[in-house]
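A single protein chain has been omitted; all remaining protein chains appear in their positions.
Right after this comes subunit A.
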Amino acid sequence: MSKSIFIDTTICTACRACQVACKQWHDLPAEETINVGSHQNPRDLSFETYKLVRMKEEIINGKLEWLFFPDQCRHCEEAPCLEAAYDESAIYRDDATGAIIYTRETRKLDADDIIAACPYDVPRKAADGTLAKCDMCNDRVHNGLKPACVTACPTGAMNFGERDEMLGLAEKKLKMAREKFPKARLLNPDEVNVIYLVGFEPELYSEYAVAGATRKGGISRSVALRRMVSPLARLMRV
């Protein structure tokens, strides 16, 4: 059984403690940013930013909504990036936690291929082609701690635990959220280990909030080829 993170965006206040906690735990450098007319900063995920609270102003049913979406890797149950890489020294799944882990060896991969494989547009590359993204604080988790982002969250928007426990919590919170947000839904709960609850159409929060919404999630020819042979390859690895 994997570990999962459940993110209830309906109670996220965009304090961004999670975003800073992530940088702190991973000792990531700050990006040189400027304010471009929004509170959201940096503008996007990057090789140095694994977690980003996206902030969007939308008029929904004639009412202003400020939507907050703490974006990060979903740690897919069947991770397309892992399949695309087809190299466990570069991208592997920690079976104890379900975390999808990128190593330094990702620099040997075709970075654009891996990025294209992600339906949520998460991995980012460095100048040398090394890839990086959220690692679910796998080191913390192995030592009995929750991921840094979850620990930092003041409202209970971020939660962490066993997958079935988080799915249960997600269903419970979905039911509660529906009273205020009739269109509330969970995003790809069967496919991911970072399960989002949103109050409105997911596309309003982020272009890639949900899998298969837009151009991403398609696979390149090389990935398709590898997928075709992968069951065999898996057998051989065992």
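Operating definition for what follows: a residue touches a chain if its C-beta (ideal position, glycine included) is under 8 Å from a C-beta of that chain, and two chains touch if they have at least 3 such contacts; residues count from 1.
Everything that follows uses one rule, which is that contacts and distances are computed from a predicted model.
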Problem - Options "ABC-type polar-amino-acid transporter", "Formate dehydrogenase alpha subunit", "Acyl carrier protein" or "THIAMINE BIOSYNTHESIS OXIDOREDUCTASE THIO": UniProt name of the undisplayed chain - result: "Formate dehydrogenase alpha subunit"
Problem - Of A:A17, A:I91 or A:A116, the one touching the omitted chain in the full complex - result: A:A17
Handout entry: Absent-chain interface as seen on subunit A, which is shown
Key = 11, 13-17, 19-20, 23-24, 29-39, 41-42, 57, 59, 64-68, 154-156, 176, 180
